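I have a structure here, written as structure tokens, and I will follow up with some questions on it.
The other protein chains are all here in position, but one chain of the complex has been omitted.
After this line comes chain A, so read on.
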Amino acid sequence: MAAPLSVEVEFGGGAELLFDGVKKHQVILPGQEEPWDIRNLLVWIKKNLLKERPELFIQGDSVRPGILVLINDADWELLGELDYQLQDQDSVLFISTLHGG
């Protein structure tokens, strides 16, 4: 059983437009059986934060190609991408490099 986590989720490069234009979200992830990884976080974001057009942000179980993910200001490719296990007080930033955001 993983304890609840406090995580900062941020959107940039136009991705925030799908979240009512709000860039920074301080969220509490509830405790659950399995540990919180990025894969779970994306599901949680889709359910709780995403306001419209989920297909423009999420594709399959990952983000849409063209959206970069930074975990604590580092490339998620360095940290295992979807399998990275979130720690308390982590910050996750999504930057869209797609045209028009």
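Rule of thumb we're sticking to: contacts are C-beta pairs under 8 Å (C-beta built on N, C-alpha and C of every residue); 3 or more make two chains touch, one makes a residue touch a chain; residues count from 1.
Assume contacts and distances are computed from a predicted model.
S.K.: I want to check something: the complex is missing a chain, and I'd like its UniProt protein name from "Protein wntless homolog", "TRASH domain-containing protein", "SKP1-like protein" or "Cytoplasmic tRNA 2-thiolation protein 2".
M.R.: "Cytoplasmic tRNA 2-thiolation protein 2"
S.K.: Name every residue on chain A in touch with the hidden partner chain.
M.R.: Residue positions of chain A that touch the missing chain: 12-14, 16-18, 52-53, 55-56, 64-66, 68, 70, 73-75, 77-81, 83-84, 93, 95, 97-101.
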